[in-house]
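Dropping a structure here in structure tokens format, bear with me for questions.
The other protein chains are all here in position, but one chain of the complex has been omitted.
Up next is chain A:
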Amino acid sequence: MPLGPSSSAIHIHPNVPVSAQNNPRTPTSITIHPVALFSILDHYLRRKDDQDRVIGTLLGTRTDAEIEVRSSFAVLHSETSEQVAVDMEYHRTMYELHHKVNPKEVIVGWYSTGSNLNTYSALIQNFYSQETTPHQAIHVSLDTGVEPGQPAGVKGYVSSPVGVFPKPENCVFVPVPVELQFRDSERRGVDLLTSTAVSENSTSQQPLSDLEILESSIQSVTSMIDRVLGYVRAVLAGETKGDPAIGRYLMDTLGASTDDLEKGGFNGRLQDTLMISYLANLVRAQAEVSSRLALVGAS
């Protein structure tokens, strides 16, 4: 799942010689979890007036050439026209605190908001590279979409030194594809937030019952089927020209049958489910009676 607008940039994979075994491979893809992005947004909201961008540390896990960003925390920094300063002490403390809860997550790089990469970015990148040695540090820049003309999006980079003499303030940021990733449970949370975001006042009531969610799910499926039906009828009537690819997809999707739920199996399962339902209600009733009896037992 790509994040942000598609770009024409080619993702260059530097050709690392296989013989250099001490040098780990350059990351070729970055996946990022929603919670890390949300933390960055929150940090951006809480920035001071005089800051135009905020930076922080990305924590996650790395496999061979892939980096999974799982969380992030804010780091204090100040930028003026003359110098840039990052509170390393703070960075270390926060990392240790995070490490206590999630021992598996290590520093993989840093984030900043806004999309301008300048000399200071190179310097900060250099600092984080020292933190992540022997691995390469990644840099994720997040456009919050509040600047006009800058759509919201996330970009990922790795750096490589440039120039005859490597200097910390000189480096090339090589783009790396970034993808959003979540586990099933996180997926539910993102769904919840997306539905919250479009609702009135950006608030939604909790808790929702399972049935309500099921209902909305079924309704959205029904509306999709209606759309497909409309399209198919239009094609059949000759109003629109049918697209063979769409037809193939529809065939694959709607070809599934409910044979495994044939008559006998259905009745069996129905009885099982009803039985369990009765049992559950019975247990609840008993528990309620028992708790009331405990109250009158004294007299």
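The rule is short, and it goes like this: a contact is a pair of C-beta atoms (placed from the backbone, for glycine too) under 8 Å apart; a residue touches a chain by one contact, two chains touch by 3 or more; residues count from 1.
Here is the rule we use: contacts and distances are computed from a predicted model.
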| item | value |
| --- | --- |
| Listed names "Essential protein Yae1 N-terminal domain-containing protein", "Probable prefoldin subunit 6", "Eukaryotic translation initiation factor 3 subunit H" or "Queuine tRNA-ribosyltransferase catalytic subunit 1", matching UniProt entry of the absent chain | "Eukaryotic translation initiation factor 3 subunit H" |
| Full-complex contact with the absent chain, from A:Asp52, A:Glu147 or A:Glu288 | A:Glu288 |
| Omitted-chain contact residue, chosen from A:Ser78, A:Asn102 or A:Asn118 | A:Asn102 |
| For chain A, residues in touch with the removed chain | 1-3, 5-6, 33-35, 37-39, 41-48, 70-71, 74-76, 90, 93-94, 97, 100-102, 144-146, 151-153, 180, 183-194, 196-198, 201-211, 213-214, 217-218, 220-221, 243, 245-246, 249, 258, 261, 266, 269-270, 273-274, 276-277, 279-281, 283-284, 287-288, 290-292, 294-299 |
